[in-house]
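Starting off with a structure, shown below.
Note that one protein chain is taken out, while the other chains of the complex remain in position.
Our next item is subunit A:
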Amino acid sequence: MGTTFNLNGKSVNFDGDPETPILWVLRDHLDVMSPKFGCGAALCGACTVHLEGNAIRSCSTPVSAAAGKNVTTLEGLAPKMGKALNEAWVEFDVPQCGYCQTGQMMSAADLLTTNKHPSSGDIKNALSGNICRCGTYARIEKAVKRAADKLA
């Protein structure tokens, strides 16, 4: 019994309540700590992961929705994408407290998968669901553009 899904390419199982949000399955049972808990209501984006390649808010998505599907966290991004984002974020020293950044990067990865050369407006729209209380937005925007260049 339980819920089986693929996490970063590996089959995993959760035998608790299928209504449990993906976030808590990842954090409290599978020791995947990069998705963060911010608002619990899909308002801040700190918990962003990919379900079947699309950015979702894992705090508000039950694990039952992932049954038989692919869940990707920052740790499991395609190597080229992960490296481009990581290097770009390092280049601009983006984080301050850093808490929201993994979610920002997952939203950026989703954007760059569908939009290879996003404009400033595209980036602002795509990442407007990810709050940063430290106000690192301008550096995030620069880093997304640099990551796009690296992927081109």
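Note that in this section a residue touches a chain if its C-beta (ideal position, glycine included) is under 8 Å from a C-beta of that chain, and two chains touch if they have at least 3 such contacts; residues count from 1.
Going forward, contacts and distances are computed from a predicted model.
Colleague: Can you match the unshown chain of the complex to its UniProt protein name from these: "Urea ABC transporter permease subunit UrtC", "Phosphoribosylformylglycinamidine synthase subunit PurL", "3-isopropylmalate dehydratase large subunit" or "Aldehyde oxidase"?
Modeller: Going by UniProt, the chain not displayed is called "Aldehyde oxidase".
Colleague: Contact with the hidden chain only, please: which subunit A residues?
Modeller: 16-17, 19-21, 24-25, 27-29, 31, 33-34, 36-41, 43-44, 46, 73-75, 85-86, 89-90, 93-102, 105, 123-125, 127-141
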